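The other protein chains are all here in position, but one chain of the complex has been omitted.
Residue numbering begins at 1 within each chain, and the chains themselves are lettered A, B and C in the order written.
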């Protein structure tokens, strides 16, 4: 934990680092991390981040980070997210950031040693292998079909995964597989840790998604009799879904922090563009319809930040915050996309081109309404909680 | 200032008082305060509130209140707003609540004695006479046309006002009049204190607005050579607009608190209605489109509350909070209306009838997008601040 | 059928009649038909309409009307709807207008003689008794619980209805009752014709809905062993739902026509108000945010009219037009409300008062999203048709 002053300083340093070092690369390669250098670039940027003292705001101090809680890291991550490569540069990108958190909470000492330590220090990358192609686990995780069968001294896993972020180049994966129950029923899932070079694990093609800033892509992965020894079980057998909850709430919120930074950049660029161009007898920024879009962006950014902070405070206080993180996630995913969309509109033709960063922020943001639970699933969950809380009494 | 425990307790007591005592009257008279008893009812309810210790969360302790800051009073006022008569019952209704705040900040000791003390204690009511009929001060306050001319020992005021809330039955008014400059230019306004029985002041008809819960209505007022002595000037001559800012930010926020309570009630009633009715083979609350409306209501309520609290903390810390109160006000006015509108839809036919409270909450909420600055004026102001802050640099 | 010229002329005459004769009464009584004179007023206005040749655009020529098809009557009904009393004045108000259509299609010669003829001539009024209180037929008509039992020479009906428009003062009702099957299953409904003075039929209280322009209110009705002889069955036993479809499509479209007129009036009043008021250094109608609202109103009005005409052409060509009338109804109900809502916003304080007609048009329009099938039920039906049509092939 760091003092408020320390947090402010780290935020400032992160802002400087991102703008001076990271942003020029982001702009030069239109946010395409592979084209910009991939893993080599990542290592180089993380080395610079370490030197400047901005590495790992969320990472435990013992691994070279700052150990900030969620409330404190919010502003830091927002500054990192200002560039599409910023989070990666400070080792705060998905899915590694969420995996660090999960391993901290659930891993055994040996697992921490083998997987958490090098991951937290930025020596390796990781993936979280949960979602599956039709008819498996998609929006509805209970449809999980990847099967883990008991074998001597461990488990044999078979099945197919899809949209496994960061899989290409990852050193290990956390694999969700069914150890009991049937697809369509809750429970029965277990998390396993496996190195990627284990026999029977194959990382397939990158699914050609519209976003390009996630190192290691969104891959197809196949398990064909993959053996995981008993000490590779993460947490308890059959409690995979429950353990995943530990990762879920905070991971949603750090996503929001990062995308908030990106949307803020799109907004800033757009406001500047309207302040710099004339038409209809005045600066564009003086036109009422333009002002309306600018104001709506400010409102959406402020409301996202306010909901984010509410949820972070609840998480930091030890709550599950299932309701407040769902609310913040679904609001943010939609509001930040609106911000980027209005920003594109404000910039006119340049707003839909790579000459400004707005179009690529729009492209990168769109999947956020789908990843980490589509908006519809969050709404379903929010409504069920509300109905349970209010019941027929009307509260 | 009260401790957090004290605030929680006051919130609970207010909730109980409102639900046991106030709500039945609200429901019996469809939120029509005149039909329910008008000023007699107010006095009776305030006496009960005093007995139960829930009078005046915002009112200085010396006048019998609790002296809570804005952050602390938020939950209390939300509970009061749960009934359309609740704020009145604890002497926290507009415009008196805002006038208490303004007088506390700006009034001279004699003015406090004469006007603030009895107002705060609930002995009298007040009005704030700012807005004028076309072509005077409406959305654009600089159009102010009511004129104050120098006279021996004071001022002579002439002009017309419209939509003066609470004017009928008020004991005094704060009158905004022009002491210099021309309509359409900033500055030149002064605030005056005048008793309502002063010669030359005439309270005219109630403008027949759709809302019916505001005691004293929204009236037309005429000043015909109304004399106000020099010691009736509130604050400084020509600084009326600046002084009004003192009232504006907090008054917006307390509006939001009260309407938040009302919208929450509409939502609760609607959720209960869908949980209690069947159709299409299940409970209505299990249908996806119904769940979407319920979730959107939860999101709108949470975002309103989060923005409100951000602004309150900024105000309590001594900031002007012009940006954050504008953002919270415009978001709340629109979001809470959406909540009530969805609630009506969820209740079907009963939702547009007086058999449930939803339709009347919808009716009372609609003007909030117009009163205290229409959404468009707030957006204009938010955009101008954003453009100034971001400039051509893109931030 | 009338020529295009004849239609234009009837449209012009209707416009004149409504503006000269009907609108002043609407404005004088804030759209409250009971306060304005109720059935006496109706008869007086219809007499004048007959004199001016604008009575019953949709009514068969043999009963004194013009016999226009739906496409032709659209513009005429829009002009009628310009006043909240306009449709009533030309005998084109719900539910009589839809009942005339239904009886034309389904009634026996004797039934036409007894019920259709005097209704079409405006001598009497009628009601359509379908919806029921919880747990009966609401959004989901299959929940129908009113029961008709075989009796000697006819049927005995018992049950409760709610929101029966126009029931108070009606001479007869079309009653939907279950003759077979269970609540929650499709089919098994039959339509019956009963005079209102029949023993066992009781019209109860007016449900206090927000709208006030519908003559005869929205009433509760009770059937206690109401006897209907066999020749009072309208159409065939057990085919009530199918027969009701005959009424449904056209009735939705004539609703849209009428509300289109009302929304157009709100828009026109609002545009005029912004053109007549200054602020922020110009006419309000020159401000960008105001122009945006005006433009969005024009777009919503144009899209409503375009969808309406598509559906009317399909109905006139003999199609069921279930998809296109659902689409036009749900779009219109939402779009026209947006129009009225923006109109209120454009008018500022006066927009939420009875000094302008906007607030009352807003109030009258809100229930349209609930009546004649809530938007959600229409969307459900539209989606099911789409899925059926497109299937898994992707079209």
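Following the convention adopted for this analysis, a residue touches a chain if its C-beta (ideal position, glycine included) is under 8 Å from a C-beta of that chain, and two chains touch if they have at least 3 such contacts.
Bear in mind that the values here come from a model prediction, so they are computed numbers and not experimental data.
What chains on display are touched by the one that is not shown?
The omitted chain makes contact with A, B, C across the full complex.
Check each of A:13, A:117 or A:289 against the chain that is not shown and name the one that touches it.
Among A:13, A:117 or A:289, only A:289 touches the chain that is not shown.
Among C:48, C:292 or C:322, which one is in touch with the chain left out?
Among C:48, C:292 or C:322, only C:292 touches the chain that is not shown.
May I ask you to list the residues on subunit A that touch the chain which is not drawn?
30, 131, 134-135, 138-140, 143, 162-163, 184, 207-211, 218, 276-281, 284, 287, 289-290, 344-345, 348-355, 359, 362-363, 366-367, 369-371, 374-376, 379-380
For subunit C, enumerate the residues touching the unshown chain of the complex.
Here the touching residues of subunit C are 264-265, 268-269, 271-272, 274-276, 285, 288, 290-292, 294-299, 302-303, 306-307, 309-310, 323-324, 327, 330-331, 376, 378-380, 382-384, 386-387, 390-395.
What subunit B residues would touch the chain not displayed?
287-292
We adopt the following convention: only the chains that are shown with their structure count from here on.
Measuring between Cα centroids, which chain is at the maximum distance from subunit B?
A
Measure off the straight-line distance from the CA centroid of subunit B to the CA centroid of subunit C, and report it in whole Å.
38
How big is the gap, in whole Å, between where the Cα atoms of subunit A centre and where those of subunit C centre?
Here subunit A and subunit C have centroids separated by 51 Å.
So which stretches of subunit C touch two or more other chains?
Within subunit C, residues 287, 289-290 contact more than one other chain.
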